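Have a look at this one before I ask anything.
A protein chain is absent from this complex, but the other protein chains hold their places.
On to subunit A.
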Amino acid sequence: MQPLLKMQGINKSFAGVAALTSAELEIAPGEVHAVIGQNGAGKSTLIKILTGVYRKDSGDIAFEDKPWNALSPRESQDNGIATIYQELSLVPLRSVTENVIMGYEPRTRFGLIDWKAAHKRTREILADFGVDIDVTQPLGNYSTAIQQLTAIARAVSLNSRLVIMDEPTSSLDDREVETLFGVVRGLKARGVSVIYISHFLDELFQICDRATIMRDGQRVAVREIASTTKLGLIADMLGRDPEEISAAGMTDLGGGTHEAGELLLEATNLHTDRNLRDVSVSVHKGEIVGLGGLLGSGRTEAARAIFAMDKLRNGTVATHRNPAGFRDPAEAIRGGIGFLTEDRKAEGIVPEMSVRENMTLALMPRLVRNGAIDRAKEEEIVKKFVDALGIKLASIEQPIRELSGGNQQKVLLARWLALEPDLLILDEPTRGVDVGAKFEIQSIIREYVEKGVGVLLISSEFEELVEGADRIVVLQDGKSVSELQNPGITEESLIGAIARSHDGPGKGAAA
């Protein structure tokens, strides 16, 4: 069969650094095709060249047997390739309808937007996804999951022949993931091809037909999903021997083997708003405490309350150094706490600033000598962490926005490690990060925990929690409902604990 899409010999470099060398991609009609690889392997660059966000330096692209030269994302969309990006590109303050039909508004005969038709169409499109919401409300009123489905609905509604999904499930819960898979299968049945980019390898085995594996800007393998294994894919991605990985275990946190030390944090009855009503948690020296629960159970909110980002209405935060808690994040930082945010783009990086400036943002007050920042000391610290964490970059003066997601995450982790904190709050430390960087980040965390740092770990991946945490505090609807102790926790027992606490129907859309 003729492929729907054929990309051959694609080259692209940024400021002299090659991102793609002779990269290839072939998609058959009506197939769900995974593109996987570590961060920086070139997946995003390849996709962005296809959709016209970047221009290729050289190479050939054919779509439906015709040469393809998308000059803009809009043109590629008009010609049948729709994209859902990793970072949501929607307008939270505008209504759901406006977000779905943006750029393709139905008109009345006077040339004005036909709102009635627009709302109706939006409702129909969303209904296909099992989403029934008030489409006239601002999109920002809804949970990230709903927003994600809206983005997908928008792309699919444009009658595309190829839909590109970049990490579509990273903010969905299980039920919503099932809905999404239903949509993907529906697309496939209609003969639409899907390029599926995901770090969750389990998902690939559920819905993908084939996978293109990329490494260092090249295609290293194309596999039939049915005849490969998870381990095989990881081995391709890392360019290593499957046996070796198998021996090393799937995650590298390895919790449950340590005696807990001195008490670092004691938070009781935390209450800020309806998302965080009554959570208690404590962390000891050299201990990883996990916060388990579903999306919207109050995990992030609890972390924000401890870090004094949100005002407490009730409850207390006490640390071994600050028995009265903190008034603001600056005080928390001085009190030896670091907080790695889950939202790297919105709350983490300062995109225009260099890697150096980003890394020392929290540390800066300690680098001041005689009123000025001690640049020599600053560079020394930054270089130390770049080496220690294996951050890949051209120079520490490079703007952080040019780094891949995994490397950005390492810079942000270093931002907190540089403070030599007693307690680290890590909110989804490995989200949107490839398998290789994930191992590395996990082993860095473990290394610090062994030195006595306490960690409060939030993760949507049960595997990471179960294998990483010494204890897991289970949250539900903004309350801490039970606690599990390692060794002995399994994914099943964690899921069981979360499920047991779900006695009512109360899980709303808001996260």
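We take it that a residue touches a chain if its C-beta (ideal position, glycine included) is under 8 Å from a C-beta of that chain, and two chains touch if they have at least 3 such contacts; residues count from 1.
What we mean here is this: contacts and distances are computed from a predicted model.
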| item | value |
| --- | --- |
| UniProt protein name of the chain not shown, from "Chemotaxis protein CheA", "FtsX-like permease family protein", "Monosaccharide ABC transporter membrane protein, CUT2 family" or "Cytochrome (Ubi)quinol oxidase subunit III" | "Monosaccharide ABC transporter membrane protein, CUT2 family" |
| Hidden partner chain, touching residue among A:L71, A:L112, A:A189 or A:A346 | A:A346 |
| Touch with the omitted chain, as defined above, among A:I213, A:V317, A:A362 or A:L423 | A:A362 |
| Option touching the unshown chain, where A:R415, A:R431, A:R446 or A:R471 are the choices | A:R415 |
| From A:M309, A:V355 or A:L403, residue that would touch the chain that is not displayed | A:M309 |
| Interface residues of subunit A (partner: the chain not displayed) | 307, 309, 328-334, 339, 341, 346-353, 357, 361-362, 364-365, 368, 371-373, 375, 415 |
